[in-house]
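A protein chain is absent from this complex, but the other protein chains hold their places.
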Amino acid sequence: MDLNYRTNYKLIKNEIIQLIRNAIDEDLQGYGDITSKYIIPDSSISSAYIICKEKEGAVLCGIDIVKYVLEEINLSISFNKNKNDGDFLKYKEMVCNISGPTKDLLAAERTCLNFLQHLSGVATITSKFSKITSKYNIKIADTRKTKPGLRKIEKYAVFCGGGYNHRFGLFDGILIKDNHIIAAGGIKNAIEKVRPHIPHQLKIEIEVKNLNELKEAINSKADIIMLDNMSPKVMSEAVKKIRKSLPDCIIEASGNVSLETVEEICKTGVDIISCGFITHSAKAIDFSMEFT
Amino acid sequence: MDLNYRTNYKLIKNEIIQLIRNAIDEDLQGYGDITSKYIIPDSSISSAYIICKEKEGAVLCGIDIVKYVLEEINLSISFNKNKNDGDFLKYKEMVCNISGPTKDLLAAERTCLNFLQHLSGVATITSKFSKITSKYNIKIADTRKTKPGLRKIEKYAVFCGGGYNHRFGLFDGILIKDNHIIAAGGIKNAIEKVRPHIPHQLKIEIEVKNLNELKEAINSKADIIMLDNMSPKVMSEAVKKIRKSLPDCIIEASGNVSLETVEEICKTGVDIISCGFITHSAKAIDFSMEFT
Amino acid sequence: MDLNYRTNYKLIKNEIIQLIRNAIDEDLQGYGDITSKYIIPDSSISSAYIICKEKEGAVLCGIDIVKYVLEEINLSISFNKNKNDGDFLKYKEMVCNISGPTKDLLAAERTCLNFLQHLSGVATITSKFSKITSKYNIKIADTRKTKPGLRKIEKYAVFCGGGYNHRFGLFDGILIKDNHIIAAGGIKNAIEKVRPHIPHQLKIEIEVKNLNELKEAINSKADIIMLDNMSPKVMSEAVKKIRKSLPDCIIEASGNVSLETVEEICKTGVDIISCGFITHSAKAIDFSMEFT
Amino acid sequence: MDLNYRTNYKLIKNEIIQLIRNAIDEDLQGYGDITSKYIIPDSSISSAYIICKEKEGAVLCGIDIVKYVLEEINLSISFNKNKNDGDFLKYKEMVCNISGPTKDLLAAERTCLNFLQHLSGVATITSKFSKITSKYNIKIADTRKTKPGLRKIEKYAVFCGGGYNHRFGLFDGILIKDNHIIAAGGIKNAIEKVRPHIPHQLKIEIEVKNLNELKEAINSKADIIMLDNMSPKVMSEAVKKIRKSLPDCIIEASGNVSLETVEEICKTGVDIISCGFITHSAKAIDFSMEFT
Amino acid sequence: MDLNYRTNYKLIKNEIIQLIRNAIDEDLQGYGDITSKYIIPDSSISSAYIICKEKEGAVLCGIDIVKYVLEEINLSISFNKNKNDGDFLKYKEMVCNISGPTKDLLAAERTCLNFLQHLSGVATITSKFSKITSKYNIKIADTRKTKPGLRKIEKYAVFCGGGYNHRFGLFDGILIKDNHIIAAGGIKNAIEKVRPHIPHQLKIEIEVKNLNELKEAINSKADIIMLDNMSPKVMSEAVKKIRKSLPDCIIEASGNVSLETVEEICKTGVDIISCGFITHSAKAIDFSMEFT
Partner (left out) sequence: MDLNYRTNYKLIKNEIIQLIRNAIDEDLQGYGDITSKYIIPDSSISSAYIICKEKEGAVLCGIDIVKYVLEEINLSISFNKNKNDGDFLKYKEMVCNISGPTKDLLAAERTCLNFLQHLSGVATITSKFSKITSKYNIKIADTRKTKPGLRKIEKYAVFCGGGYNHRFGLFDGILIKDNHIIAAGGIKNAIEKVRPHIPHQLKIEIEVKNLNELKEAINSKADIIMLDNMSPKVMSEAVKKIRKSLPDCIIEASGNVSLETVEEICKTGVDIISCGFITHSAKAIDFSMEFT
């Protein structure tokens, strides 16, 4: 598994290169690294490696971004990765070793680690959910609750952690929520307004909050039904009703999804569970660049 | 307290406007919001308000960014804020109310909330630290361990939570760390190499790991000494030694700083405690846009 | 009908403002409009109007872009539109009148007309197709065969001409074509490979060239079938087979679609006819800015 | 003849690289090519070639842009061109062959073809005019009636088709048109106002609509006279008058220039014929990427 | 005379806004103006004025840019100009007065003055040359020897100082110099190669170094002849020869042009004198922002 999961190397790199440049720029403005400038000789060359310092281990994500950061700082830095994105890392396990001008390694250090610690944080928490849901053959999906500007790489981290990517934005999926329903005057009206006009390649997903709304959604033959914030008991009943009337309908659960609640939700028999926590509240994983 | 904490409104806005545009662009590409397009009439106007849904309350950060996001979507949306950045929010407290074309409010909703939930998360965790350290008249400071591209707004969130901003990047502060010391051949050498060349307006900060290194730092008359990863006992001893020999020296503690450990560190008598957790691992605060 | 057909004014404007600036920049580099500079006094004010000079009439598209171009040149130019995008224009009919500094009107003239002539060209040819297909309650759809960089506004022009917008790009619709089928080892394999992995909100469209391929597509329960380059006779047979076995399947015709052939294709009973000609080969509509 | 017709490779490439990136971006946003992602294995490698599918043949333009598009997608795609820009292509003639990762070829396919089909369309229609005018040793010139943002590459296509490039924009040529004449109070006044102030390296071109205006232009010693929308008979008379009084004056014909009328215009003896049709209304040439 | 000398306000402003933003950004990165932040209250409002501190006086240039800089910092700053670009300023004369938030005036101060001091420097030295050459009815022209990125505003400053703008770049004027002549194999060959191909709206300028080259240039009927680095005596002779054989030919002098030599060059009777010194070596004019 590598960063190149979408289509190809060059495209992905183009997309994140601006992100990388902005991150480097935050650290190196004005006169640049003013500490190293006066201490480290231009001719000094060093080797270093990056290790995971998380006692419980972690799922790696961002190793190719580390490479791009280094390339952006100095093309002559050598880089060898020992692990790939998606790999599980044990405590103190080495993820890559690098060598090049000491000044350049120090200039790149924090930016490399900041990408790694955040993305591996997202991948690691996702993998914890995925370990549970996969036993039930259920997908754990991300949401649009991402950090501003980091959606693409956070969704990649979800993928690396074994998660499933929900729609990218408002433009590539129809999801009728409460405010749409109110505006349209009910679920039935909403679906009837949408059906003749949507891109013919898209299905219609509708969010329901209770069994009354569910009934209307079933009658309107929704293609996908999202059960929002239901108790496990109600959700089980909802799943049964849908399976009976609309056997091809995909069922998604959302709301109040945590490591404590997810297994109970799995037992209701839904197809997909979506969860904002894995992107908006992931704890960073501790990495460190050690010089040899 | 407002976003305009640095110099002035226009500059701050210019700086984050690209961030806002990128965030909007993640959500609205291709044909844009394809759900609302077919359901919500162009003429539909709505009012809505944003509330905090965190049971324990939270410190608000990002309310002016919400305004800019709305302006970016449609200048005609009206916006009134009920709370300012830095204010404490109780559960279900309203932070602003807005009104405008329904389609535009829906197009802006997720982007607004994504900024709010992250920045308020940083401000809230910072305020928890600050409540403890301020009793001891000690500053809780951020680090360079920020999300790529979000450093400036995350450091603003730290400020809103009552924290203190450490150097912005490698360019505006001298901090001699272990790798510099190795490269220079010892603490004394490092400081002597730096002193004649650094910008004359900067002090020299040096990181020490034990009492041996401390001794060398004191002998070299460092302006600021960072005590890194010391036990409270050793740290107390270090503080005493510094106060005795270098009464003007500023003392910073770092490493292993958590809500559990911070009070003990305060008791050692340092001046500043720096902490990566508040920017790299803050849990998001739950906000919601409710239509009326 | 106006340019604001997607979501809202500000977003659409942001998207095309760079396009407008590039177009202005092509005309005005170096010392700018060197002819007017020496002839037209700075204080000269003029009124002008834009008229359609197409003898057969045309469908208007781009009138709001004209407004944006003028704003970009000088915010003080007044602009009143007499017609909206999608309106039919008779020969010599006025579409807008404007007034402002003469130099500014002359600087803006060509850029305004270049947008108008191209977009109205696309809308006009689309409306000719649409007039035929709508009699049969069939949609005439665009393709991805657009001018580089102009896809969004060309698809908007198709919409103004009464056409239907197919997927925007490779990212918002699944369409399995011959090369995918070869790579996957047959239609059945292709669909089976795709089904478990695609975003759950998307349907599967597959392109078939003959009745053998069609059979396989039907057996694999494709959601949408595109009949590519079939004779009307074969197409009619194909439509019958699909309606019988897959009543919910959407049928699209493509290939060799012209004003001469389109009615015959309509008679086969397909749902959608897609056509590259309307975007890649539309003849420009003649407009002129007349000073009063 | 190649794209590098202006000055050099790197400059031209820099200029169109943004155009290429925008075009790729139209096709590949969000999750990218979602069809190939699930069907084509990452390891699959293909060869393909691009052929001209125009029965009457065509003049090639844009082959180097195809190369740049491929480079932009993946630097490792191999590319060999069999034809150069300006070459005449017979039906089914191959213009280049390429090989590389199948996913990357499919991601690049439409963008490559969209450039080729449009630019070759402009080159081909230009060559039809040029075949006629060159018999009379007359130049067929383009105008500023180009697609927004595509002026440079469309003018390059005109050049490839054997045409002559008129001024690039308002900044590199003086052309006094009707509105300038009105503003200046007559042709004589206009020329007298311009002459002392224009860059000394520029000639003065003036547009005249009839023999009265011509007389004034001749008396004012215009360097270049454009005969606008005159009948062949009047135009012939105008040419004679100019040749007699101003032997060094260059004569340009414009207005109502089509493949039907151009030969008659040639017979009037003008030097240059300018024509908007070749850039604003060129029909696309059909190309196809065939996998082997 | 104002900045809007080319075509119009908005265009000029767009062109230099990026320049202004870059200049502001050089001064205000990271945490911004860290001195004022802690001293000046947010609520503090000040008035200030900008005065010329050059004892000999100066020609003003850049006053509208000052306005744009202030707008860029804070739209609410009020600005009134007392002088226009091109005006002569006496010692201590006020050029504008401004008022607004003190922090914002201080943030803008250096950027405003840096534009003013440089552009007024160029305008002032130009006016000294112009005072001499205008007695002889000769134009003093700039060259392409400008500061990187500042060409447009430096040429505007030349214009404000009473100078004449030569071609903007390599793209809007034909100038055949020594290296072209060598490559073409002589002056005659060079001109003959160029004449049939150049844009028909351009004249041909050729640089000659001595009377032999001049002879060839005259024989080839150059439209403009540049006499490069000739002694006044030789130059006088050259002028006579040209006037005799090519009465319509424009004569330009260049090389070794200084305030000491320019009058002697004027006496040779050339039409235009071009001079690099006025843009590449102008001394800055002293301005100061005084708070009241």
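By written order: A, B, C, D and E. Residues from 1 in each chain.
As a working rule, a contact is a pair of C-beta atoms (placed from the backbone, for glycine too) under 8 Å apart; a residue touches a chain by one contact, two chains touch by 3 or more.
Fair warning: this is a prediction, and the values are worked out from it, not measured in the lab.
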{"item": "Chains in view that touch the one left out, judged over the entire complex", "value": "A, B, C, D, E"}
{"item": "Option touching the unshown chain, where E:199, E:232 or E:269 are the choices", "value": "E:199"}
{"item": "Residues belonging to subunit E that touch the chain removed from view", "value": "19-20, 22-23, 26-41, 44, 46, 102, 106-107, 110-111, 113-115, 117-118, 121, 144-152, 168-177, 179-180, 182-184, 190, 193-194, 197-199, 202, 276, 280-284, 291"}
{"item": "Positions on subunit A contacted by the hidden chain, ascending", "value": "21, 24, 28-33, 36-37, 42, 72-75, 101, 103-104, 107"}
{"item": "Chain not shown, touching residues in subunit D", "value": "4, 6-11, 14, 165, 168-169, 171-172"}
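Everything that follows uses one rule, which is that only the chains that are shown with their structure count from here on.
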{"item": "Neighbouring chains common to subunit B and subunit E, by label", "value": "A, C, D"}
{"item": "Proportion of interface numbers common to subunit D and subunit E (over half same, under half different)", "value": "same"}
{"item": "Chain centre separation in whole Å, for subunit C relative to subunit B (CA means)", "value": "46"}
{"item": "Subunit A and subunit E, separation of their C-alpha mean positions in angstrom", "value": "54"}
{"item": "Contacts with 2+ other chains: residues of subunit A", "value": "29-30, 165, 168-169, 171-175, 199, 202"}
{"item": "Topology of the chain contact graph, where touching chains are joined (line, ring, star, complete, other)", "value": "complete"}
